[in-house]
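Here's the structure we're looking at; comments come further down.
Just one protein chain is left out here, and the rest sit where they should.
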Amino acid sequence: MSNNLLKGKKGIIFGALDEKSIAWKTAIRCHEEGAEILLTNAPVAMRMGEIKKLAEMINAPVVTCDVSSNEDVQNLISKAKEHFGGGVDFILHSIGMSLNVRKGRHYTNIDYGFNAKTLDISATSLHRVLATAMREDAINEWGSVVALTYIAAQRVFPDYNEMADAKSLLESISRSFGYHYGVKKHVRVNTISQSPTRTTAGSGVKGFDGFINYAEKMSPLGNASADDCANYIVSLFSDYTKFVTMQNLFHDGGFSFTGVTQGVIEMMEQ
Amino acid sequence: MSNNLLKGKKGIIFGALDEKSIAWKTAIRCHEEGAEILLTNAPVAMRMGEIKKLAEMINAPVVTCDVSSNEDVQNLISKAKEHFGGGVDFILHSIGMSLNVRKGRHYTNIDYGFNAKTLDISATSLHRVLATAMREDAINEWGSVVALTYIAAQRVFPDYNEMADAKSLLESISRSFGYHYGVKKHVRVNTISQSPTRTTAGSGVKGFDGFINYAEKMSPLGNASADDCANYIVSLFSDYTKFVTMQNLFHDGGFSFTGVTQGVIEMMEQ
Amino acid sequence: MSNNLLKGKKGIIFGALDEKSIAWKTAIRCHEEGAEILLTNAPVAMRMGEIKKLAEMINAPVVTCDVSSNEDVQNLISKAKEHFGGGVDFILHSIGMSLNVRKGRHYTNIDYGFNAKTLDISATSLHRVLATAMREDAINEWGSVVALTYIAAQRVFPDYNEMADAKSLLESISRSFGYHYGVKKHVRVNTISQSPTRTTAGSGVKGFDGFINYAEKMSPLGNASADDCANYIVSLFSDYTKFVTMQNLFHDGGFSFTGVTQGVIEMMEQ
Partner (left out) sequence: MSNNLLKGKKGIIFGALDEKSIAWKTAIRCHEEGAEILLTNAPVAMRMGEIKKLAEMINAPVVTCDVSSNEDVQNLISKAKEHFGGGVDFILHSIGMSLNVRKGRHYTNIDYGFNAKTLDISATSLHRVLATAMREDAINEWGSVVALTYIAAQRVFPDYNEMADAKSLLESISRSFGYHYGVKKHVRVNTISQSPTRTTAGSGVKGFDGFINYAEKMSPLGNASADDCANYIVSLFSDYTKFVTMQNLFHDGGFSFTGVTQGVIEMMEQ
């Protein structure tokens, strides 16, 4: 599917790790729809990941950026302006990391140093990117920013641990900054609350398989795939959605507004 | 437990059918807390129910009222003013009826005549009671009105059928009228979204047992009982909650903000 | 702007009255994006409106349909299947009517006969259309249904009167039916909560001018126009948004998530 939805647009995509990543697929879809892309990821992800393969496929430069560093973000935004010869039209923030989850610490027993890092990388990073972009006037009029989130920001999924709090913070930053960037330059900022997705990042979470099956059974349309998410992001970067801002948009096959399904009830009756 | 929370207050309670009813228990608790009560129910419920037993226990008059009839509601309000020698301080609306559910019609195949009746009795009735009370100036300053609802108004529980739509309408009426009655006379109007409860009315719903078990497993505190609901209603009728209005308040042991529990995930992993 | 987003798709559009209508503009945009359209409206709107002009512009048949009549809806669905030689891919429900508003009755003093008609035409009509379509298998796999709503369903705007309750009911029906049609045939159903729009229907509402100015001042991007709404609807009918369902999507320039703006505060400080 390609309809030139993003013809002439330029954008920055954070977080493409490997071909299972939503960011990876989004980069490809944006390219197919006519956009020029600049890729970025953390130093460690650059080493592990196959981002160079993607960069070649879509003819995109790659800039390393630790989103917890003001200098790195400043450098990224400068490089992007230089590369594109001006501002960008869209940004995808697909970044999340929890040291407490990695270390297997229970939510009720987290380390607060790790927690501060989790919040900074997974949520405050969006503020840093937007504040830097605003200062450098690096997003064009009616630009579109999307960050990926998860319904654990609204309802508790115990194994999601401190990432739930990080996503709540991310959604709040998206809303708050969406206000200011909207007033200033008609830039819109939204989050997409995506179905659980079998990415390399996602698979680290304990109980992920049981959970992904539960979500599948609880979603009238089934879980949304990474490919479908990429399509949805394209629509939000396009000019078809110019007045959508400060929203948290569920892309989850109906999971979030389903209380229970027949299938789940039947399991409970056994 | 009795703390004279409602000393000197007078109120109308709709919907006490038998001793399992939330309304029944609320009437008793309000009485224990020092309130005077007037009971009312539909003609058919009066015949089936044991409301006279309750009336004797708490020394309350009973007025028959078909809430879909303007005349009946007018008569009820007049009788209440007469009986109490003035306005009331609280009203409990615990009324719901779905002919399509009774007739076993699937949500996608409802009869629209039945549906109109469901909406009128289960939701519009609240408007009728409040509009009549306002016209007759029958609720005192800072009075409190509570209507019972269910989370199916926010998320789909398939077997709840058209009652989900009726409850959405009820919650909207509560909010809308809460605005006007608040401005006019500081009367507050709220809905309580209660755990599924084994009342005589509730047990009619298909798949109710499977569902009540599911809710129990999905609520960190377990399902809230009818007794606990009565206590919560007392708090909302009291002067401790005077600035709470136009809200939908969940009384469900945490069900509504729980996405999944360990217990449910384990069942899905089998 | 045309990107063939709806190439090969067929759809039914309710509610095009004149060239200010959102439905009118949506019909044109869908046509531009490659879709075939069937237009429908109420008998009275057909007489008043200029729908035939639109029909010629986009080469669409027109079928008269009173959405409160089971027979009319049945006839419409049959005609659509016949015309298209099969099912449709999308439906726009842009229908609302309040007799109590027209008659100038205050929300606290509505006529319940009028109110029942308001609910039936403005909300239950969506159920009637979807139930008929399901029975006749008239929506194709992954079809998309959109109904227009307003934020008064969540927060009170006093002059919006009983239409607030009708929109709450509409949103609930959308969610409930979205579940069932999703499970059955991957059909998605969403509502769009649109900025106040200067349509012929909208202008009837008391205080509309003061209100539209307020909304403009309270929206970081300004009010969304009918043209922009048409674009957004196109995106929701397209294959870019296949896993978005059972949602209420705000298309309002940020109004719904803005608590106050600097401009409004300054007016209050005077």
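Letters A, B and C mark the chains in the order given here, with residues in each chain numbered from 1 onward.
Heads up, the rule we're going with is that a residue touches a chain if its C-beta (ideal position, glycine included) is under 8 Å from a C-beta of that chain, and two chains touch if they have at least 3 such contacts.
Model, not experiment: these values are computed from the prediction.
Colleague: May I ask which residue of A:Ile77, A:Met97 or A:Ala153 touches the chain that does not appear here?
Modeller: Spelled out, the listed residue whose C-beta touches the missing chain is A:Ala153.
Colleague: Pick from C:Val63, C:Met97 or C:Ile151: which residue touches the chain that isn't shown?
Modeller: C:Ile151
Colleague: So which of A:Leu38, A:Cys65 or A:Ile110 would be touching the chain we can't see?
Modeller: A:Ile110
Colleague: If you put the missing chain back, which residues of subunit B would it touch?
Modeller: Residues in contact with the chain left out: 1, 3-5, 175, 178-180, 182-183, 186, 188, 195, 220-221, 224, 228-229, 231-232, 234-235, 238-247, 249-254, 256-258, 261.
Colleague: In the full complex, which residues of subunit A touch the absent chain?
Modeller: 70, 107-110, 112, 115-116, 119-120, 124, 127-128, 130-131, 134-135, 153, 155-156, 158, 162, 164-165, 167-169, 171-173, 175-181, 246
Colleague: Residue-wise, where is subunit C in contact with the chain that is not depicted?
Modeller: For subunit C, the residues touching the absent chain are 151-152, 154-159, 207, 209-211, 213-214, 217, 256-262, 264-269.
The criterion applied here is as follows: only the chains that are shown with their structure count from here on.
Colleague: Which chain has its C-alpha centroid at the greatest distance from the C-alpha centroid of subunit A?
Modeller: B
Colleague: Need the central chain here, defined by C-alpha centroid distance to the all-chain C-alpha centroid.
Modeller: C
Colleague: How many angstrom lie between the centres of subunit B and subunit C, each centre taken as the mean Cα position?
Modeller: Spacing between the chain centres: roughly 32 Å.
Colleague: If you average the CA atoms of subunit A and of subunit B, how far apart do the two points sit, in angstrom?
Modeller: The answer is 42 Å.
Colleague: At least two other chains touched by the same residue of subunit B: list those residues.
Modeller: Within subunit B, residues 155-156, 158 contact more than one other chain.
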